[in-house]
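Heads up, this is only part of the complex; the chains shown haven't been moved.
All chains are identified by letter, namely A, B, C and D, in their written order; residue positions are counted from 1 within each chain.
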Amino acid sequence: MFPRPIQQASAPAQTAYKTLLPISLILWLLPLIAVAVFSIKPASDFTQGNYWGMPGSFELFNNYGQVFFNSDMPRYMLNSVLITVPTVIGAVALSAMAGFALGIYKFRSNIWVFFMFVAGNFVPFQILMVPVRDLTLDMGLYNTKTGLVLFHIAFQTGFCTLFMRNFIRALPFPLIEAARVEGVAEWRIFWFVVLPLMKPALAALAVLIFTFIWNDYFWAIVLTQGPDAQPVTAGITSFNAQYRAAYHLMSAGSIVAALPPVLMFFLMQKHFIAGLTLGAVK
Amino acid sequence: MTVTALPDTETPKRGWYKRNEIAVTPWLFLAPAILFFAVYVIIPIFQSFSISLYDWDGLGVARFIGMENYAELMDDSAFEVSLWNNLKWLIFYLLAIPAGLFIALFLNQTVTGIRIYKSLFFFPFVLSQVVVGLVFAWFYLPNEGLLSNMLRLVGLGPVNVLGDPTWATYGIIAAGLWPQTAYCMILYLTGLNAVDPEQVEAARLDGAKGWKMLWYVIIPQLKPATFIAFVVTIIGALRSFDLISIMTNGGPFGQTRVLSFYMFEKALSEYGFRMGYGAAIAVVLFLIMLVFIAYFLWSMYREERGGR
Amino acid sequence: GSHSLSGDLKIFLDTSNPAPRATMEAMIGRFQEMHPDLNIETTVIDREAYKTQIRNFLTADAPDVATWYAANRMRPYVEAGLFEDVSDLWAEPEIADNLASTKGAMTIDGKQWGVPYTYYQWGIYYRKDLYDQYGLSEPTNFDEMKSNCQTLLDNGVKCYTIGTKFLWTAGGWFDYLNLRTHGYDFHMEMAAGDVAWTDDRVRETFANWRELIDMGAYVDNHQNYSWQEALPFMVNGDAAAYLMGNFAVAPLREAGLTDDQLDFYQFPAITEGVAMAEDAPTDTFHIPANANNKEAAREFLRFVVSADEQTVINNGQNLGQLPVNASASIDDDKFLEQGFAMLSSNSPGGVAQFFDRDYPAEMAAEAMQGFQEFMVFPDNLDDILNRLEKVRERVYK
Amino acid sequence: MSGVTLESVIKRYGQTQVIHGVDLDVQDGEFCVFVGPSGCGKSTLLRMVAGLEETTEGTIRIGGRDVTRLDPSDRGVSMVFQTYALYPHMTVEENMGFGLKMTGHAAKDIKEKVAEASRILKLDDYLKRKPKALSGGQRQRVAIGRAIVRGPEVFLFDEPLSNLDAELRVEMRVEIARLHKEIGATMIYVTHDQVEAMTLADKIVVLRAGRIEQVGAPMELYRDPDNRFVAGFIGSPSMNFIRGRVQGGEVVSDGLVHSVSKTASAQEGQEVLIGLRPEHLELRPGSSHRVDLTESLGGVSYAHLIGPDGEKIIVEERGDHRSSDGDMVDLVVDPDHMFLFDAKTEARLR
């Protein structure tokens, strides 16, 4: 293990390390802590220039109440859920199938189809902006959650397929051969053998895609408008436009918007990190 | 175990699908993904190429103008600024890699609670860039901002990071480095986990210590993690949009634009009606990215040839 | 409403700030009462976002009524055939007679493409208490303006607050400096692309502006702030005045400034003999060409411009702006009264819409960015003007 | 009858041919072992029988039926993989019954067959466990159980024991031998462990580079190899080879103190290789060979000799007298246990 376990170091070094840990963490998360503190401050703190001091009064309920009951934030949050969840399901389903096809079968164009997904996954998505917007308009899906969902599914499929295919490829191939010898039909192999084994990958990917989509801002502003369809990232900017310079409310709004992926992260931490590294390092 | 117990399958009575099951199945499984991907990703890339040859305001009729948009780009100082900023992003965003490595090394210990520390250090990556942008914009506020306040403590004047064209881009990059460093850190943490402990021990017997150990033994073994960190960081750098949009909206006077932001501005923003011009910028961005995509695919191809 | 309407009526609004939003919703409520069978659906979109989204919903998911702005700002949509020709409404005597003053701003190619619902004066809102404290009075010419400013600066107060992050506020300063230096006609010649940005007359305008900049008249770091974020400087007394539209009054009052502290004056004269001209942007309602319920939409437009509604929605409790209907009455709000007086009697030069409404979009975008740069780095002027000239040559091709 | 017959079977991967026309007849109920060095095509051949690799040319028959173009599942074979290939998400029971379930057998039917296989393999206590919770040997048994359940005509094993440690390997080897006795099905077994080959096989097929070198019962190959390759491959430690020449009706070699009588087919003057198994050599004090190194395992020790030409020879020693490093010795050869091979073709000279 590198660096050397701190347990083998001298006692002062160990103490130094253990004190340094929380200090560095606080420094690292300072911006975030600031926002959290902002979000419970009263408005008067800001007009009086008390940005970084102790809150003048404790306004947690007021501020968050304002966000939840006096703004469109709940609607935006709901939109985000309605966009994110179907996208996750769709992208994971499509890519599981595609990953299965690319990971298990040998056919001549296999690698090229695979590369198509990989390359597509890495394009700067801005290049898609104009045509995708037009396409969505043409299909009558502009400013609908469906339009956003369809696009996200398609675009995420590139990344997910890369991930799934590598995962499936790392499964022991004899499992598939054993099933074939036993006379199991191909789609049943997918359903009964491969899919159950992909559970960790599915979970990891689902969490990962969830945060990606939840945090998407660019496509939200390209393909949707207004609280009917826009997710919370776009919502937060209009929320901010509304409460410009009302830092306490903006902070509360930002924290509310950031909460679901953060919760997701803490609940599914193991899968999440597995996802990042599986998807990436393989 | 008699022959009669076996299904009578010798004759070519089997259906076409059954006979070609292995050949057909992958395509059935691929069909939906390919369809979606083609419609929303592949075809639009080519459409963008074609739109870039038109003068089109997105409302009326498009007019074919050949390479004129590109010719204009050559002479567009805002484009030049964006290009340089993209370069800055590319270079300085890569700082996330050593920074991530550093933090990973710092955290790669087994003391109580270290898992919590690791996840909290990773935390910024989960936040939306919109939130990160807001947070850092406040952090940088010229008078009230925490940064200025801290500088004041050490006797330095307040700085207006985002208002100063020479510093604004770096300020945004620094904001971007925050989550990106967290990402690289996680990659390196898992990479460090995979470093063969016996090799570290062998190196200790060989007398390698500290930096020498890191440089000669550890870093070379972290190559896969470094490669991925490199890829995601490059992609992140070229895609940077959210932060700029939130933190400076391209300003002051357009000095923090990058290509992706500039094309959005030209094509879809309040005063932007030039779809063709925007598409041309996107194409340039795509071509830059293509260098990296090609490199990535190439190294993947090399690996694949070794595989199954 | 003479007869009852039915079906759906989709209305898109960009009045996202709390006060205007409430005003509009209340007005729509009254319209709803008159037409109970009509199913009205209102969508309020963030004002900044609205500006980019309008072209999408006009082509795709068109509402029946949408807010927008007059003059050049509506030209792209008119030319793309996305707005309904409402010349028929303008032919109705009720409108023809009462809205004559704004007809020009709504006219392109001899047809009218919408109706105005409000307009407002621009001018300088200032802290009367601070002026009094330092013994200053409302300036009437540039020299007074500068000397006032110097006094304030000597006392550690900035003369003007401004937030140029979203650029357009700088456009207001250019408008006024240019209108006062060379007059309305020159300003409009420039808008039409007939004057080079490198023209000496243009440089004169910038030279005047530079005097203010060099004095340090503006708050520092204005490039970081939106117009709302610049308000606290004035509220806190760090800056004494704000060149802004009348919509700034509401948030300033909300922030605690009383009418004793807050006052208004017309932007002072610069070049002697140049007739005073003002910016008075007009906000408008349009019927998208793709609307479904154009009958109801027309009825709604009639309703909006009616004298009664104009009186209500523009009063001090609501928009706090000026009614477009000549028969409407103006609220007894001191700013509205001053504004109305100014526009009706003291702007012989003419009334402009606003920089980004009078100038073509692309030109406006580049120019306002240049203004911002100029305000931070006045030395870059030559460079900026050359750049703008290049854009002009392309845009007005 | 359900033997397996290969007729001129050829396998090509693109341009490279890896199986060069193999003819083989495995009798019903026979235990046939494929051995050969790594990469010689053992697995490929086995997988062709299973139907997992397409047969490029030739015919494969199982129980008389031509199965060359049939799907794996239609051939009536079961296969046990080197890595067991157990479905990790299913219990032992489900693993064994999975094939039957997928091909639409009744649940009761499946249960019965699984129960029987589990009885044979003593897996009753583990039926509800997942493979992860089993030891290597138990996993191996489940893999075999899964093969049994389908009641195939032919069992195919691809190095089934190579992932087990030495001790378990011995144990499972004995168990497979018992299983074969008990169910009597035809079995084809790939291994590179020659102890397994020798102890399990009714018939050993020695492969080299995609060709069959020799087929026969284990002791047949040990006693009567057809060529140098087979002779060297079967038996451990390997047979020693000494260069020699046929001269005056006898075989002479610098490595041997005395010449020995030649065999019938050796020609006068022919260059030959003399094959001598370590266990058939004796040492006596002498001068021709030097003991370079001795390794003692207790009951037996191996003396590594260096001959006059520098060739290396291993001699097995038992009993109480063992030579020690540096001794000079002569080789005593028992002519009955000597093999002659042509030095060029490496074919046996009988």
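Simple rule for what comes next: a residue touches a chain if its C-beta (ideal position, glycine included) is under 8 Å from a C-beta of that chain, and two chains touch if they have at least 3 such contacts.
Because the structure is predicted, anything quoted here is derived from the model rather than measured.
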{"item": "Displayed chains are single representatives; whole-complex counts", "value": "A x1, B x1, C x1, D x2"}
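The rule is simple: only the chains that are shown with their structure count from here on.
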{"item": "Intersection of contact partners for chain A and chain C", "value": "B"}
{"item": "Chain whose mean Cα position lies farthest from chain D", "value": "C"}
{"item": "Contact-richer chain pair (by C-beta pairs counted) among A-D and A-B", "value": "A-B"}
{"item": "Whole-Å gap separating chain C and chain D, where each centre is the average of the chain's CA atoms", "value": "93"}
{"item": "Whole-Å gap separating chain A and chain B, where each centre is the average of the chain's CA atoms", "value": "14"}
{"item": "Distance between chain centroids, defined by C-alpha means - chain B, chain C (Å)", "value": "41"}
{"item": "Residues of chain B engaged with two or more neighbouring chains", "value": "58, 141, 268"}
{"item": "Two or more partner chains touched - positions in chain A", "value": "133, 185, 237"}
{"item": "Complex contact set, residues of chain D against chain A", "value": "50-52, 71-74, 77-79, 81-83, 85, 87-89, 98-99, 102-103, 146, 150"}
{"item": "Residues on chain C engaged by chain A in the complex (per definition of touch)", "value": "12, 16-18, 43-50, 52-53, 56-57, 59-61, 226, 228-229, 231-232, 235-236, 255"}
{"item": "Residues on chain B engaged by chain C in the complex (per definition of touch)", "value": "57-60, 72, 77, 141-143, 160, 162-163, 165, 248-249, 251-254, 268-274"}
